[in-house]
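Missing here is one protein chain; the remaining ones are kept as they sit in the complex.
This part shows chain A:
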Amino acid sequence: MKVSTQETVRTVGIGAGAKELATEDMTLNIGPQHPSTHGVLRLRLTLDGERISRAEPIVGYMHRGAEKLFEVRDYRQLIVLANRHDWLSAFANELGVVLAVERMLGMEVPERAVWLRTLLAELNRVLNHLMFLGSYPLEVGAMTPIFYSFQEREQLQRVMEEISGGRIHYMFNRVGGLKEEPPAGWTDRARRAVGEVRGRMGRISDLIMGNEIFRARTRGVGVLSPEQIRQYGVSGPIARASGVDFDLRRDEPYLAYSELDVRVVTRTEGDCLARFECLLDQVHASLDLADACLDRLAELPPGPINQRLPKVLKVPEGHTYAWTENPLGINGYYLVSRGEKTPWRMKLRSASYNNVQVLTELLPGNLVADMIAILGSMFFVVGDIDK
């Protein structure tokens, strides 16, 4: 769409004699507390009538100083804190921390723990995506899918709660493995949950994918080009919806992904619908991966689930960068240790932070009504932006 960039000329007087109505750009703040923004992201829009001419995401209303707090937490306490920035992908957040620490220690993780971690990471991905598969249609006016997606979420959350004790903040990773063994019979219950969720996924896709209104509001709206993706460091399902075929699980495998056949879901359109489709298809891909992990877990010989750790865990001096494919995109931890029991510095690269920055380019030229559709399709968690 063509954006009018010329300055609005002020014409004095409104009345019979005036040639045209005086128009002036209007600044509209979306948020920090607005029902259609989840959390406290603030957007400062400049409007020319109904059309957005400038957009600026203003971040930081939920800044909790996570990176500074990391510096005064030991390597077990770190996990509590690190799983909270993106509260929809707690398991994946924990994972990055322990992978970084294990790499610095040169620690080998027991095979069962590796496969179980992979399984839980995929279940966490499904949980995350189901949230957006429910909330995004809600934002563009479709009420029903959220009830379906929450039913599926509940079923998977039960499985996660049974093994870890938590529904959202799992706190189940430890340096060297996992906190505890899964309870007897858990793998069967997990397999059943995966199967049932897969069986019912059609309810959401049938309801939404053929819906004319939904398609009209999302197709061709908010198109991101692969160049923009690369310039802004956008990652995850949003990047793949624009044809940027990059997924760390396949391109730089961690955990057990190198032994799995990771199907990377991509689209080329780069619009809101493509982003939604990527999410939907990714759920199926992740459920398949979860099944593959369960198959492998059943074949593995008995063994430990974690390593015995020293009373005081100190990480040798050095630094490393561990990045993982989180549900919302690339999540990286740059860990610098000076041999203490706490990190000297731990930089957090969160997916949502980069993903929302592209709104500056994405929103101008669109109508205010489309802003909601675009904003919702960026699939961000404000805690992940503000850290």
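The rule is simple: a contact is a pair of C-beta atoms (placed from the backbone, for glycine too) under 8 Å apart; a residue touches a chain by one contact, two chains touch by 3 or more; residues count from 1.
Basically, contacts and distances are computed from a predicted model.
Participant: Given the options "Cytochrome ubiquinol oxidase subunit I", "Large ribosomal subunit protein uL23", "ABC transporter ATP-binding protein" or "NADH-quinone oxidoreductase subunit I", say which is the protein name UniProt records for the missing chain.
Facilitator: Of the names offered in "Cytochrome ubiquinol oxidase subunit I", "Large ribosomal subunit protein uL23", "ABC transporter ATP-binding protein" or "NADH-quinone oxidoreductase subunit I", the absent chain's UniProt record gives "NADH-quinone oxidoreductase subunit I".
Participant: In the complete assembly, which of A:Ile30, A:Leu81, A:Ala290 or A:Leu348 touches the absent chain?
Facilitator: In the full complex, the listed residue that touches the missing chain is A:Leu81.
Participant: May I ask which residue of A:Thr46, A:Ser135 or A:Gln151 touches the chain that does not appear here?
Facilitator: Considering the complete complex, A:Gln151 is the one touching the chain left out.
Participant: I'm checking contacts with the chain that's been left out. Which of A:Gly141, A:Gly165, A:Gly220 or A:Pro316 qualifies?
Facilitator: Answer from the full complex: A:Gly165 touches the omitted chain.
Participant: Please output the residues of chain A touching the missing chain, sorted low to high.
Facilitator: Given the touch definition above, chain A has residues 73, 76-77, 79-81, 112, 151, 154, 158, 161-166, 169, 171, 179-184, 186-187, 297, 300-305 touching the missing chain.
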